[in-house]
Structures are given as structure tokens and as C-alpha cells.
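The complex is shown incomplete by one protein chain, all other protein chains being positioned as in the whole.
So, chain A:
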Amino acid sequence: MANEIPQVGKRVDDATGTETVGHEWDGIEELNTPLPRWWLWTFYATCVWALGYVILYPAIPLLDKGTEGALGWTSRGQLTEELAAEAAARAPVMEAVATTPLERLQEDAGLMQQAVAGGAAAFRVHCVQCHGANAAGSEGYPNLTDDEWLWGGDLAAIEYTLTNGIRHPGATQTRTSLMPAFGRDGILSGEQVNSVTNYVLSLTGEGSATAAGAELFANNCAVCHGADGGGLRQFGTPSLNDAVWLYGDSREAIRRQIFEPRHGVMPAWEERLDPATIRMLAAYVHSLGGGEDFVEAVELAAAEPNEQD
């Protein structure tokens, strides 16, 4: 068939003896070499493949949705399946975390490791908004990597705090305490607030306190913060004689907190998360470097119900 076509004005390339297609770009010509026949069959094979693909899988976009494909496959469906498979794979660990007594959790290094990893993942979803990535906290939001714990730093105390929240409205078991606004409500005069501020600063060796400041502290503050300012966990009162300050360590910041204190709030996570996840979060927070040993925890857990009543 090809031979019937008249070959008019087609140059034959000397080196190869092949005819050119007649095009020329800046002296570059194209040889008129036929494609191998198998290449054509390969092309047909890809067409057949594409046809099968279009029939089996979602392919052609229509007005409101695309064609669905004979297999009924969707990427969303696949994701659901994968997530379900993941959840099923995790189920034994979740079960073990939820049923192992808290005191025993740390003895099982493997389980504890999985709990910490699961807690780290949950932390990134639920906690970073306030406590920051890697739990570094910020002003008003506690740093969870240090060894200062307002409500206790052993596994049981952390789990309790997570479960019931802090000053969470409507939760009966929530951790709660309230510091009076000594300045705003006129309990102390401005001069007295300054004296107490100086006394609090002196607890960490900053500046010097007056006898009046010490007396004001003993009368107004010691009942909750302790005579030495060391804080009392029953009330979630911060210790005032250490290096960790939730609302800042400057004179102005401390004065402002005495004049009109701010109070942090954390949700009671039992309303949103299952017990296993809460326990894993507790394990993660406990693992960040400031977690306390269990011995104290047992005492505290025993003491707690009385305070909550």
C-alpha cells in the first residue's frame, strides 16, 4: 500500500539510505523509518488496559459525580477499610492498656512503651492547642516536661486530672480551687499587695521582705500555699518557692496574680475520650521527664476522695 504513494521530492539520506519525511529544521531532517509492528500491538494493549480500567474503576467525571466503576472501589472506602484494620490491629494493646492496673503498667516495659507512643499520638490531636507541641506549655498553660505538678505528677494523679479535668463546668469530680482576687475585691490594699509580692519574691531569694509582708502571707496565703509557700496539691496551689512560674516570675506578673488571679481550665476528657486513650495520654505526659514515682501516688489516690466530697 505504501508503495502506491508517489514519492515526490523526498530526499534519500546518504549515510543510511533511508528516505526523509521531507521536513527540515535548521538542517536537521527526520528519517522516515517505520515503527516496529510490536510497538503498535503494545499501543493497542494499553488501549485495552485503559478500557478495562475505565469500566472497573471510577473514571469519567459527570455533572454531580463521576462514574462509579464495576468494582465499586473508592479511595474513601479504602481509607475506611485501612483505618478499621489499624483499629483492629491496635485493639489488643488498647484492651491491655485499659485493663492493666495502673500500678502494674510501668512494670510491663513493652506495654508502657506502646502506651507512651499512643499517648504521644493522641496528645498531638487533643492537647497541643494549649500545652504546645511536645508539651512545652506557655504562660498560663503548664509545661508538662518539668517536675512541677499542681495536682500531682504520678500516673494515677495525671490520669485523674485528665479524666475529670480542671475547673470543668458540670463535672462533679473535676479538680477545682479558687484563689480570691485580693486586690480587686479589696481584701488587701494596694500597699499590702505590694508587701505580699515582695514576700513571695523573697521565697526564691529575690529582694528582701518586710515583717508586715510575712505576716500578711501567714494570715492570707499560707492556708492554701503552705507556711513555706511550697504549695499544696490537695488544692492545686502552686509552690511559690521554686523556679517554675505558670504566669511569669517578674514582680509585675506576681503582683497581678495576687491582685486578680487567673485560673486555668482543662476539659474533663472522659466526656470525649475512651479510658484507654486517657491512660495512654497519662503515660505519655508522665514520660516527658518530670513524672513522679508511684509510691506517693497511692497515698494521694487514697486521700483524694475525701477532698472531693
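A few notes on this one:
What we mean here is this: contacts are C-beta pairs under 8 Å (C-beta built on N, C-alpha and C of every residue); 3 or more make two chains touch, one makes a residue touch a chain; residues count from 1.
Keep this in mind: contacts and distances are computed from a predicted model.
From the set "Acyclic terpene utilisation N-terminal domain-containing protein", "Branched-chain amino acid transport system permease protein", "Cytochrome c oxidase accessory protein CcoG" or "ABC transporter substrate-binding protein", the protein name that UniProt assigns to the chain left out of the figure is "Cytochrome c oxidase accessory protein CcoG". Within the whole complex, the absent chain has one touching residue among A:Gly52, A:Gly190, A:Gly248 or A:Gly289, and that is A:Gly289. Contact with the omitted chain, checked across A:Ala88, A:Ala133 or A:Ala211, is made by A:Ala133. Among A:Pro34, A:Pro61 or A:Pro92, only A:Pro34 touches the chain that is left out of the view. Counting the whole complex, the residues of chain A in touch with the unshown chain are 1-3, 5-8, 10, 19, 21-23, 32-40, 132-134, 136, 143, 145-148, 239, 242-244, 287, 289-290, 293.
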